[in-house]
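Sharing a structure with you now.
A single protein chain has been removed from this complex, and every other one stays in its place.
Coming up: chain A.
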Amino acid sequence: MSNNSASGLVSLQKSVKQLRNEAGIRRIKVSQAAADLKTFCLQNAHKDPLLMGVPSSDNPFRPPKSCALF
């Protein structure tokens, strides 16, 4: 057997072992996963400044405008 075949064999053995591991994991139902994603988004929405908008008084990147004197 040439060296190439031997390393090809080892590589294939590793791939099969890895696939076996990945095949064997526990999976939850998509309905459960989807529900959790949706719940997380909705529950945290009010804490999400990019979603809710940032009032200029609370915006660290936008100093409050000074009063205009007319």
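Please note the rule applied: a residue touches a chain if its C-beta (ideal position, glycine included) is under 8 Å from a C-beta of that chain, and two chains touch if they have at least 3 such contacts; residues count from 1.
Note that contacts and distances are computed from a predicted model.
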Practice problem: Could you tell me which of "Histidine-containing phosphotransfer protein", "Guanine nucleotide-binding protein G(I)/G(S)/G(T) subunit beta-3-like", "Replication protein A subunit" or "Pyruvate dehydrogenase phosphatase regulatory subunit, mitochondrial" is the UniProt name of the chain missing from the displayed complex? | Solution: "Guanine nucleotide-binding protein G(I)/G(S)/G(T) subunit beta-3-like"
Quiz item: What chain A residues would touch the chain not displayed?
Solution: 5, 8-9, 12-13, 15-16, 18-23, 25, 27-38, 40-45, 47-51, 54, 59-62
